[in-house]
Structure formats: structure tokens, C-alpha cells
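A protein chain is absent from this complex, but the other protein chains hold their places.
Coming up: subunit A.
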Amino acid sequence: MSHSVTVSQPETMGSMFRSEEVALVQLFLPTAAAYTCVGQLGELGLVEFRDLNASVSAFQRRFTVDIRRCEELEKTFTFLQEQVQRAGLALPPPEGRLPAPPPRDLLRIQEETERLAQELRDVQGNRQALRTQLHQLQLHSAVLHQDQGPPLAAALTDGPSSERTPLLPPHEGPHQHLRVNFVAGAVEPHKAAALERLLWRACRGFLIASFRETERPLEDPLTGEPVTWMTFLISYWGEQIGQKIRKITDCFHCHTFPFLEEEAARQGALQQLQQQSQELQEVLRETEWFLSQVLGQVQQLLPPGQVQVCKMKAVYLALNQCSLSSTHKCLIAEAWCATQDLPTLQQALHSSSSEAGVSAVAHRIACRDMPPTLIRTNRFTASFQGIVDAYGVGCYQEVNPAPYTIITFPFLFAVMFGDVGHGLLMFLFALAMVLAENQPAVKTAQNEIWQTFFGGRYLLLLMGLFSVYTGFIYNECFSRATTIFSSGWSVAAMANQSGWSDTFLSQHPLLTLDPNVTGVFLGPYPFGIDPVWSLATNHLSFLNSFKMKMSVILGVTHMAFGVLLGVFNHVHFGQGHRLLLETLPELIFLLGLFGYLVFLVVYKWLRVSAAGAASAPSILIHFINMFLFSRSPTNRPLFAGQDQDEDKAGLLDSPGASEKGWSSDEEKAGCAGDEAAELAASEVLMHQAIHTIEFCLGCISNTASYLRLWALSLAHAQLSEVLWAMVMRVGLRMCGEVGVAAVALVPIFAAFAVMTVAILLVMEGLSAFLHALRLHWVEFQNKFYAGTGYKLSPFTFAIQEE
């Protein structure tokens, strides 16, 4: 379900039964044409290069210089991209096919990019300087503006006028001839209070300070955000006080400006400032326009440039993995290629090297290593192959469990999730995703949770579909049973024949139907579980027995199928002896014990009826006795001679188990390509003994593990039942006026719907998904699947083009 690179050539999709044949090819690339050849191979995405220079460090390889240049160019690209994004513009996606450019083009791209980057830096520097200047001017004019109210200290110098009464009594004596000076400036608002306090403490009584906010917020040159400043005007007298004040304002990083006492002079200065600021804004506008031009050029150049340089770097990295031939005339490369693609490979090499005199060739060589696994999938099978690969990629040409998983995984999920209503909701959700899968809005969504669900839409589709089917069999639709056919149990017959009068019924709150009474049980319900059980208080007694037996039957079938798939592996790898020494004992053990258990279950279903219900044999006790070679006298046999047969079966299975231990020592070859020297015979014997014990114990624990099918379906049914009984039924049972119930049902249904989706669909769905996955990964696949291979990851530009 992740966006892995798949070799997506749907027209040649082979069978998924086992991975494709992959060959090791040796490529001879003439030096002149090597770059174009590898570029062409990257476009096709056919081969995976092997690193022939593994012992050489990255700095000493042949094309390191070119890679460095590409990386420097990428750094410049990143810088340009940041600038474009900071300006709020979008980069258009590159259009058309852009092949990896020839090396001589790199210089041109590099020059253009450097030029644009330099221009961008210059223009932005200029703009910054202009904005800072403008900010200063604006601050200055705001400071000069702040003398709106009566200037307090000015009253002293202007002389008492009729309108202004001096607030300070004119001092006699030495103070009368002291000049009042002003300090005016601006400070950031959060420092204003501290500044005021400090001024007061330091120069107590010898100054008057007034603080005022600027009317409009000014644009901060660095961040571009509007910031209000506090302008202040301090009037003081005395030289030392003046020095102290200046030191304090410097400390607080305030901007101070000269404050002229004459009002007319101030007005003149203000006008000059305004003129300057207007001119500055004009220049700023021009700069911004030029900047947008440069950014437009960057927008055009950047996307194709990025793609091209990325491809070039990838080609050089691939070329670094090739070794030089002794004559220095051509590069030798080793690559894995699917046998099916060999003609295409040769065609591509031939066409890309036709300009150079010598053409590139490819020929197969033998290999001892295990080749990579290649399984071609389409968008439907990709998610199923994905969940198999998440556990382990298969060994080369091993049987692939994925085609069976397409059906068995949704089926086992549905066994644990069976409910018509919930299954239908899941199916519709998946259907909506599948029908909308080609819409661009859906494809480019970035949300990870959505990507996960969207990637598994076909999985969800099948899971929902099978859940509807198993929901019909379990006869559960939002926990309610349906009577599509009439029930096979007749309450009327029981009531009439047992004399259940009304008084009798009122005295007995619970009564059981007896199948021994004629006419009560009329035959098995033709499709699924009889609806009468959903009305019964003892329905779990029946359902538990049914579901446990169902789990064991499904489990044994699934595991036997897994063992049989191993046969294909043994035949393909030419290990026929393993058929006799592994598969046969495994089957005998599995079917002899658990196949016999399944037989007992089915036999009891068919032959033991209600007439003999009181003394019905217990399969469990019989099975335990079989293991212990003992008898229980109170437990009657299911069929004549059962005890003797069980003794024989028990005896047969022990040699079967031990036969596995003696599998021959041709095992040392392992799953193709094991380069280790001959393993000692004792090691092989140990390995086989472990495998035997593992299989025998595993059989028992794996069969028991399938009981989770019962457990989860029970949990789902009970949760569903509780939700209905506690939420919906409360609303439906409301008596009183019709209108009251109708109005109350709206929030009740809303709660029911939300909890159904959240608890039953999401939580239970994830839970059942996880357990079905575990059953596949562990119980099914450990019967035949090794999963220790690696995928063929071809050299391709497909990722870069995303």
C-alpha cells in the first residue's frame, strides 16, 4: 500500500504464480556512448545495476567530479526554490519528457542558474535596504507627529499663554533660566513600560516623559508584519540628566530623532520626511516589480532544470558502479534483467549507441548469487502483493502466496467481521474510492491516512463484499437477523404439544424448545444461521460450538493447502526427495491428527441427532484420549471401532514425525545459491530435527490459533448487539406521542451511526484486518514460504519524475 516503484508494464504482465526469470547480464558500453546508454536505460527502467566498485570509496570513483557539480547545482536550485516559495508563488510541474541532458549542457544550465541566483540576491538586498530606510522615515514622522496634545514642558519655554496654564509653578531662583531639552524617539511597545520605570527611577523628578502609540502600525522591514511602536517624548533639564537619558535609550535600542522645539520647524521637517518617504516608496515599487520579473524567470527555468540535473546525477551514480575495461575503451557493467526484457534491452543499447562508432552489447553470464525477485503487478494485485511482501519478499522463483491471498485474506477477514450492514458500508466506501481513482484531486491528496486507505481500496472492496456474504450466513445485519426463508423451528408446535397455556407461560419466564418433540424442528435453515437463534437467550451456546468447529475446519483446510503449495516448490527446484521426506510426513501428521478431528466434527454433525442428545459423545474428550492413549468409559464412541482406529492413528503419526528428521543432506544447497561450504552432516540433522519439532508443535498451536476466527466474530457480534440494544432500541421503544419518538430518534440515530463507524467499522475492521494478516503471515506461510529474497529495484528515473 506504499507508493513503491513497481515495474509497471501492464501489457507484459506474467503470471503471479512465481517470480519471473531474472538473468545477470554483462554490458559493454563504449566510453563515448556510455552516458546516453545509461540515460536510455534509466528511462526504460529495466535493469538493476550491480556495484562493481564496491571496494572503492565514494570519493575515488571515476565520475565523482561530475556528481559534485550536480550537487552544487542542486544546492542553488534549493535556494531558488526557497525564494520562490517565500514569495508565495507556486512552481509549475515540468511538462513533457525531459531526457537526461548531455554533459555539455550542464555548463549552460549552471551559468543561467548562477546568474539568476545572483540577481535574486542583489535585488533582495536592495529591497531590504530600501525597506529599512522607509521604516526609519516612517518612525521619524510618527515621532514628530506625536505632539498632538498640549506639550507639557513646552509651556515653560513658550511663556504662559492664555490657553495654557503652566502645570509647574514657575520656579524662582536658579531654576528659572534652565533650558528644557527634549529627547524624542520610538521604542518597541513591550519595552515601553520598563523604559518608563527606569527613566523615572534614574532621573526622578527631573524629566517628564509621555508615551504614545503610533496611530497606524508600521510594517517591519524584516518580517513584513505590522508592528505598532510607542513614541515617546522626554523633556528634561540639566546636562547630566540628558546624558543619563541618552544612555538609557541607547540601552533599550530605541530610535531617537532630533526634536525641534519650534512647531513650524517641526512641520517643515515633517513635510520633508513625507516627500522623502514618497520617493522611497516609488523606488521600492520599481524594485518589487523587478523582483517579480526575476522570480518569473526562475519559475520557468527551475522545474525542468531540477528534473534534468536529477537525472544526470542518477546516471553518473550508475556509471560509477561500472568498471573500466583493460583497454580503457569501454565501461563494463553488470546488471540484473528479466529474461523477458532482454530483447528490449539490446534494442535500447543498440539505438542509443548508434552515433558512436562502436555499439553497446549485452550478453548473459552465469551467476551463483540468488537473483532478485520480480513479480509484475497491476493496480489491483499490487496491494495484495504488498501485504505478502511486507512480511518478506519471496526467494527467487519461490511459489508466491499472493494470488491466493487475493481471496483468502478478504474471506478470513469477513469470517471475523460478518455483518451485512457493516460489510455493505465498507463495500460502498471502497466502491466510491475505486470509481473516483482517476480524479486528479484524489490522486494528489497528501494526507497519509487517506493515502493508506486509498492504496488499499481494492482490498477494502473485496473485504466488504465477502463480509456481506458472511453476514448473510451469520444472519446478522447491524446485529438484527432476517427471515428471508421461514425459520426451521416451530414455536407453535412446541407450545401446543407441551401445553403452554398463558398461565403456564406467565409463570415461566424462560422456556426451551425441544427438538425431540415432533414438529418443533423442521429442518436446517437453507442459507445460514436460523433466525430463531437471534431471539434465544442461549444463542451463544449454539453459536460458540458452531464457530469453534468452523474455525478448526477452515484452519485445517488453509494449512493443508499451504503444505500442498510446498509441493510446487520441491518440484520446481528439483528436490523430489523432499516430497517424500518432508511433504508426505507433514501431510500425514496434519491430516492424521487434525484432519481426523475435522472428520469427527462432521461425522457428529451428520450422525448424532437430538434423540441421542443426552449421551452425545464429546469430541474433545475423544481427541485428548487419543493423544494420551487412554479411555473414558462414560464417553460413548462416535462410530464402531473408533477407539482402535485412534490407537492406530496415534501410532502412525509418531513414525511420520520422525521420518521428517531423516531428510537427506542434499539440503545444504538451501533455497538456491547458498555459497557456504558443505555443511556438516550433524548440522543438517540438527536443522531437520528442529524443523520437525517446529512443525509438530506448530500444527497444534497453529490450529488453535485459527480459533481467533471464532473469538473475533463473537466480539464483533456482541459489540454490534450491545450498540443496538443500548442505543437504537432505546429510541425505538419510546412510547408516547409519535412526534416525541421521531424527534428523539434523530440524535439517537446520529449517535448510533457515529459509534457504528468508529467502533465497529474502524476499530473492529482494523482488528480483524490485523488478525487475518497474522493468520496468513504465520499460520499459512510457514508451511511453504521462505520469504528471504530481495526485490528487483531497477535503475529508473520514475521516482524523480514524481
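To be clear about the criterion, a contact is a pair of C-beta atoms (placed from the backbone, for glycine too) under 8 Å apart; a residue touches a chain by one contact, two chains touch by 3 or more; residues count from 1.
Note that contacts and distances are computed from a predicted model.
Not shown: a single chain whose UniProt protein name, out of "Beta-hexosaminidase", "ATP synthase subunit d, mitochondrial", "Exoribonuclease PH domain 2 superfamily" or "V-type proton ATPase subunit", is "V-type proton ATPase subunit". Summary of contacts with the chain left out: across A:24, A:202, A:491 or A:619, the touching residue is A:491. Shown as candidates are A:106, A:342 or A:616; the residue that touches the absent chain is A:616.
Contact with the chain not shown here comes from a single listed residue; of A:322, A:430, A:477 or A:529, that residue is A:529. From the set A:520, A:626 or A:696, the residue in touch with the chain omitted from the display is A:520, counting the whole complex.
Among A:207, A:406 or A:772, only A:406 touches the chain left out of the display. Touch with the chain that is not drawn comes from one residue among A:67, A:245, A:294 or A:415, which is A:415. What subunit A contributes to its contact with the hidden chain is residues 10-17, 378, 381, 403-404, 406-408, 411, 415, 469-470, 473, 485-495, 500, 502, 505-506, 508-515, 520-530, 532-533, 535-539, 541-542, 545-546, 549-550, 553-554, 557, 602, 605-610, 613, 616.
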